[in-house]
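The complex appears here without one of its protein chains, the remainder shown in place.
A and B are the chain letters, set down in written order, and residue numbers restart from 1 in every chain.
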């Protein structure tokens, strides 16, 4: 297994089974710190730089919270408009990174352009963590989701995932890559205009990832252990926040997971994960059912970032 | 007296005299830390989450400064536009709180909607501190103001307050509730269209709060010990920042406190409090008079938040 010290976390493609398992073990070790609500001093001498070129609440705050839980320092920006990249200067990633690398000991980056964190990693003397890059990937979120599944269902082998939503989304990319390392299969359900791209399908084939496209949640929910959701109605992440507009649509029934559907058709032990925020694809009355595990996902989101920060900064081996 | 450990600070209605006195004692204990400008380590293992859905300078920074003074960690957001609540998703308080509660050990919330912090407290596993909720209340500010009065005048009994400004404002609600616990009476002066609402008056009657509405500052300043001001000309806090516009009006003389009025009519020992920012209701030349105590108020604003954070997080009993 490759060492995590100083390593960039950019993609789950090529992330190996032993590496997933090692990260999950470190999560188990660090989770009590978060659960007991007592910051530790593990990273007291380190600084996290958050470079968020797109607004984000969950990912940014979970990453910052993780650093604080380990006693570390945090600085950065949460909006490209606050930077030279977002204004008049349109500063290059290279120029920006040759400044940011001196301000922190690890850079957590969200960017509206796919590949931007990888470009940053090319120039940075410190590890870069991809916190979501356009349509690209979202490795820390999917690591969280897989860890949550493992904690809730005891295993990551022999399960069937039902992936619902926009299949072009970055979390869908990351989770399908990750599935190559476990005995998992997936149903894939989303609107036709949001289906898996042909190039991506070829990649999945090369990795022996087993997935079946299905027309609706209802058709496959009875055979699924983990219902993994993303909104179908959503802003266009390739556009800037201001261009996206504020219109809110309605999710077709085929892509919704309701309490009734869960009651009538789902496996009794199946769980629902959703990285949130949600639109109408996941009604609030699901929260009170045994299937809802998205609040644990939120907690694990902090634990996972604690593990990744501790690993790449060398506080855990 | 109810314990403060883990307690939400949402409203001063129902806050009891012994509780006020206890909080003031803790302020006295912690004030030297702020005065000596040396952060302590009391909350080094704790994290404050600031959830400010409306921009705020004073309240947010005073609360954050308090946490830093006690050695704690701070993260959060200071603008709803940076969150999923303020955008496309219009995320519910419940969904947001089920994320925020894992990011910090106490949540300080400002919200444009009355009752939002109480709704948050319903769902959160950590204490919620109301830092101003629409027209609702502003308990930490008014605790600051009462503590300042106690420090400056030696007592909170036997005094007359002159409340000037928009009587629908949240500080006015909190201070009038608080007056039920002390031997205090109040003159209430503000434009007719900004007077106390009938429902609120009924509440005050039930609490035996003694107040008299008066047409102008000039008419009652001679009988007042504490002149407590809020701007009359101000943005509409129920609207979003952008909708409020930028127009600046002029405060009618009846609701202004000038140096001349203080010199000619005020009690020699009376004090002027103002949570600031100010418009023309309090001209700058009052600053140089013995009546001005609003800078002490600013200092005490940090001390009060130190006390509240230390109490709800269990660092002080």
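A few notes on this one:
Just so we're on the same page, a contact is a pair of C-beta atoms (placed from the backbone, for glycine too) under 8 Å apart; a residue touches a chain by one contact, two chains touch by 3 or more.
If you're wondering where the values come from, they're calculated on a predicted model, not measured in any experiment.
Within the whole complex, the absent chain has one touching residue among B:12, B:26, B:42 or B:74, and that is B:74. Listed here are the subunit B residues that touch the chain not shown: 34, 37-40, 55, 57-58, 61-62, 64-65, 68-69, 74, 78-79, 234-235, 241, 244, 246-248, 276-279, 284, 287, 294-295, 298-299, 301-302. Across the interface with the omitted chain, subunit A contributes residues 44-47, 49, 73, 75-77, 81-84, 87-92, 94-96, 98-100, 102-105, 126.
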